[in-house]
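Left out: one protein chain. Kept in place: all the others.
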Amino acid sequence: MIFASDNWSGAHPAVNEALAKAADGMAAAYGASDIDKAVEQRFNEVFEREVAVYFVGTGTAANSLAFAAVNRPGGVVMCHREAHVIEDECGAPEFFTHGARMAPVDGAGGRLDPENLRRELKRFRPGFVHAGQPMAVTLSQATEAGTLYATDEIEAIAAIAHEHDLSLHMDGARFANALAATNSSPAEMTWRAGVDILSFGATKNGCWCAEAVVFFDPEKARQFPYIRKRGAQLFSKTRFMAAQFMAYLEGDLWLELAGHSNAMADELRAGIAASSHARLAWPTRSNELFAVFETATAERLRREGAVFYDWNPPHDGSVPVGENEMLARLVTSWSTRRDDVSHFVELIQ
Amino acid sequence: MIFASDNWSGAHPAVNEALAKAADGMAAAYGASDIDKAVEQRFNEVFEREVAVYFVGTGTAANSLAFAAVNRPGGVVMCHREAHVIEDECGAPEFFTHGARMAPVDGAGGRLDPENLRRELKRFRPGFVHAGQPMAVTLSQATEAGTLYATDEIEAIAAIAHEHDLSLHMDGARFANALAATNSSPAEMTWRAGVDILSFGATKNGCWCAEAVVFFDPEKARQFPYIRKRGAQLFSKTRFMAAQFMAYLEGDLWLELAGHSNAMADELRAGIAASSHARLAWPTRSNELFAVFETATAERLRREGAVFYDWNPPHDGSVPVGENEMLARLVTSWSTRRDDVSHFVELIQ
Amino acid sequence: MIFASDNWSGAHPAVNEALAKAADGMAAAYGASDIDKAVEQRFNEVFEREVAVYFVGTGTAANSLAFAAVNRPGGVVMCHREAHVIEDECGAPEFFTHGARMAPVDGAGGRLDPENLRRELKRFRPGFVHAGQPMAVTLSQATEAGTLYATDEIEAIAAIAHEHDLSLHMDGARFANALAATNSSPAEMTWRAGVDILSFGATKNGCWCAEAVVFFDPEKARQFPYIRKRGAQLFSKTRFMAAQFMAYLEGDLWLELAGHSNAMADELRAGIAASSHARLAWPTRSNELFAVFETATAERLRREGAVFYDWNPPHDGSVPVGENEMLARLVTSWSTRRDDVSHFVELIQ
Partner (left out) sequence: MIFASDNWSGAHPAVNEALAKAADGMAAAYGASDIDKAVEQRFNEVFEREVAVYFVGTGTAANSLAFAAVNRPGGVVMCHREAHVIEDECGAPEFFTHGARMAPVDGAGGRLDPENLRRELKRFRPGFVHAGQPMAVTLSQATEAGTLYATDEIEAIAAIAHEHDLSLHMDGARFANALAATNSSPAEMTWRAGVDILSFGATKNGCWCAEAVVFFDPEKARQFPYIRKRGAQLFSKTRFMAAQFMAYLEGDLWLELAGHSNAMADELRAGIAASSHARLAWPTRSNELFAVFETATAERLRREGAVFYDWNPPHDGSVPVGENEMLARLVTSWSTRRDDVSHFVELIQ
């Protein structure tokens, strides 16, 4: 009953097979091999347009280097107050951008609120050097709160970003889960809605280590090869990452895996909603859910082998957690077993 | 006939098997799983003492984050003038240390010359803030020039470093090749000779992506978990790296692979020494060699399928390259085939 | 009628005289001259204990380098949401610390709220690298909102900071104004209340360019000489700054000047409170005040020659500004003329 994080899962057999197959012989290093080129082509197909794609090793690297690519001196990134880039990357975005500020914007359910975004941007007057200068807006899809943006919500945020001459970045650590939950196409959810750069995560959903930065405007990527190398994220044997992506994107494996993950979360959500010892903290749709448990219940579940994390409540005070309660995050993955879910649901009733 | 670089090789079957085996089920992320702990223990055994070991994704990351761990404001790293950290990491060491200077020290055959090192250090007067302050000495073993330091040479450099209160770092991207060529033990070549921090590379020698920073004084690593995470080098599914290391270090596989690689280079060296169209640029002992080819010969070899890089000659002018000549670097690997070597040697006669 | 900022004032005659006197002859550069030493001694007297004092050129430098001195990898500074270090330094604090995060904490009237501070700190679990690690708390005295902390309020915040092993920094760009308004002693307002590092500003209050970083624990300053030089803030002719400080601190000139400045603000406050076209946005006590003007009134005042800035309202929504209104900041200085104040007060009735 491991619901700690989707990165507690391993790698899908298809990914391992692809790796074993790629292991033989010699191939050009640093992204120049045939399989690297094939993956680049595959990304063009997935996104229905030419993209510039760069592999990196971690989601933190993807986000941080994406910001570095579009940064300006005194740059500011507008992001949700509980965004991963603020709360969970140990300052890497600030570090890789040499100090760009991650400016928190409030919004219900982990989603950037367009009106708040607009109000925050209004605080920056053009040419007023003291305040610095916004350079990007970032949103996560699925969000850190397990919620999703509808396509038109992304469009609304993109419109604001572009009005202010800012790049729109999407943190897609759980991009596949968002696609699987909405039946949107990759193109619809990104560049057609106005996204300029995507952190495309595959690690959590069946790969070992496969993350990519996808630029929908290749011009924005012009200095990225140097940015990536300087950032120690240019891997020598890139075919090991390319092979994972090939297997991952083959025949919609990625969407199937995400679909399973989401379905497992649906069952957990239903079980918690039906429980008298727990309640869902807010509605979610992807493979993450947040629940308020009685402390005693949480302890009992953990004694029975359930693994899940304590979580910080939102800053906006929208989720009251009582004295004898705790807020828990539960995450399912491509390898979550239905039996574990059923058992957990039983235990919680 | 690929002699471009040892990172053109793939992964050893044992490494792939270990990965496949690790792929199943759930395991704690971010270094907390059983296999992570087992690898840490294995490193203690390999080095015959307790060490603090941290996985990272690239050799550039290992070197850069190691420097970050011991840096001081205005810090200076003394290194060979043609060191990888100067010439081939796109400024990553300077970037991750926020601007530490890589100060070039001359020395024959890619080896730091102790007397030159001492003279350069003398230029820094204690407390004279304008010059900055040295904070580390780094040497590569095997060196970028394919040569090796004898244990007592390392000791001599360590003595100078420690006299000046500097950490001694070893860039061990080809550490196994150095061990295999000298029959030294890992302990003898490192902490017993005075090395404080080692970049332990396994990627070039049979793994996909397996690098580690090894601190012989765990106290120096106190802030390293934050340094690594901020540097976007904390991988979530660390067991994928741990599994590689387990296979790599099992039953001396790593030394066998390096031994093969060195032996292949020996044959190439012998063949070039015997050729009338080429000459060895300087003596080497590991899996790298440098040769001056007639331009016509180089072109002919390449037409026949040989792959090797043009190389910049040393700054010290010790390797004259004529008008109709070129300097080439050739590197062998664990997967270099004897047939390829023989064929190359024939072609060059 | 210039109420734009106290840095629109020039330099006090005593400061100019001191400069002219120091101009002759030769003196050791970089802080080693007799007058430099005399100022250091003067600071000891002012603060009634031994301090380590370092001159820098701007308040932004003082704050940023102070943070750099106590930073840790992944470091986080807790500060008020509308602090100068967030809103008005163009990312310099993040830049000089290589990406420390300025974490916004809410609080009424520009003052850090201890309860909110404690709640924000609770979000950081020890050793949880993802969140980074708090390294300092900073407060401004007087605040950016023109308010003041009482001594026991500083003590309360210091207690929280020290419980969490964090340095407490005070941004004293208007330190003299705070002292003059409260009759506290420099010692009472700083180290006796738990402040570890003070940005001591003199520029706004009668000097040309005189800022200092004062460490109450000299041990924390150990690497500061290198941090300052690397930060391009080590001036060669430090006696030009020392001379300003000598004149500034002589015979309580600094407190007299601040007293005048505060008194001028008091008259403005009284005038605005009595006006039917304007209202004070919140109570202030130092030389800054904030008023909501009818837009028409603001335009009329500006036509008559009044200079003041439009200001962003607090994030917390506590200051409603109507459609036909604007929020203005007014600042007085040591050289503000009573006539200008009287004239402004007349105009606003």
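Each chain carries a letter (A, B and C) given by its place in the written order, and its residues are counted from 1.
FYI, a residue touches a chain if its C-beta (ideal position, glycine included) is under 8 Å from a C-beta of that chain, and two chains touch if they have at least 3 such contacts.
For clarity, every value in this text was computed on a predicted model and none was experimentally measured.
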Touch partners, limited to displayed chains, of the chain removed from view: A, B, C
Of B:Ala100, B:Ile197, B:Val213 or B:Ala306, the one touching the omitted chain in the full complex: B:Ala100
Residue among A:Gln41, A:Gln223, A:Thr295 or A:Asn324 that touches the chain left out of view: A:Gln223
Residue among C:Phe95, C:Tyr149, C:Phe175 or C:Trp282 touching the omitted chain: C:Phe95
Subunit B, residues in touch with the chain not shown (by the definition above): 73-76, 86-102, 104, 123, 129-132, 312
For subunit A, residues in touch with the removed chain: 68, 72-74, 98-99, 127, 129-130, 132-133, 223, 225-230, 234
Missing-chain contacts mapped onto subunit C: 2, 4-5, 7-13, 15-16, 19-20, 22-30, 56-61, 64-65, 89-92, 95-96, 203-204, 208-209, 226, 229-237, 239-240, 335
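Operating definition for what follows: only the chains that are shown with their structure count from here on.
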Copy pair subunit B, subunit C: interface residue numbering same or different (half cut): same
Intercentroid distance (Cα basis), subunit C paired with subunit A, Å: 40
Chain centre separation in whole Å, for subunit C relative to subunit B (CA means): 50
Where subunit B touches two or more other chains at once, by residue number: 226, 229-230, 234
